[in-house]
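Note that this is a trimmed complex: some chains were dropped, and none of the rest were shifted.
Every chain is named by a letter (A and B) in the order it is written, and numbering of its residues begins at 1.
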Amino acid sequence: MKIDVLYFAWVRERIGEPRETVETSAATVMDLVDELKAREPRYELAFSDLKSLRVAVDQELTEFDAPLEGAREVAFFPPMTGG
Amino acid sequence: MRVSVQSEDFDLADVLKGFGKQPNTGATVSFTGLVRDDTGTLDHMEIEHYPGMCDAAIAKIAEEASARWALTDCLVIHRFGKLRSGDQIMMVATAARHRVEAFEAAEFLMDYLKSRAPFWKKEVTRDGADWVAAKDADEDALNRW
């Protein structure tokens, strides 16, 4: 399946782009992270500490063990600092 | 209820005109967040946001507050983009029958916007640029609701 993957804040800076479309068969967010990390050092670096990352699937905050079935958009970012 | 995510500044005066003008409104509270320059070295602040998710996340929080405190009116404006010292970053306003509800709902909205609305602040100073780190205290603040 094709999924849009979005990056924000320092995750975006480490990856070097704000979004990309990936072809993946990952069952969960964690599987997708592992696939990305295997690609290139910049992904390895961006995803080196998952505790400092948050994830949203189809624009809803979720956990790294969330399933990806039917998902169209996954976003990775650091803890939010709104307000 | 009104939610707006925008790059333009807002005029607090204009925004509050007509806010909460219902016969059962006894109290209105407004909060405004401003860019602070603690060290005197800030050049600007850059606020990054997740466009699609922002509006939905804020609308959800505002609806929850409206229901929980029986608000008679509720408003959230959050800016993104390049801001300078003293600039307005965002505001919330709540209207309710009594003061306690209006205050609690405004604080609830702020606590959630701080940690659950997809915005990220970067401070650009003379000495470089740094992403503002989320504070444990802000995460802890959610536990009281």
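Here is the rule we go by: contacts are C-beta pairs under 8 Å (C-beta built on N, C-alpha and C of every residue); 3 or more make two chains touch, one makes a residue touch a chain.
Small disclaimer: the values here were computed from a predicted structure and weren't measured.
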Per chain label, how many copies make up the complete complex, given that just one of each kind is displayed?
A x2, B x2
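Following the convention adopted for this analysis, only the chains that are shown with their structure count from here on.
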Quick check: how many Å separate the C-alpha centres of subunit A and subunit B?
26
Spell out the part of subunit B that touches subunit A in their complex, as residue ranges.
33, 48, 50, 52-53, 56-57, 78, 89-90, 110, 113-122, 131-134, 139
In the complex, subunit A touches subunit B at residues 6, 8-10, 12, 56, 59-61, 73, 75, 77-83
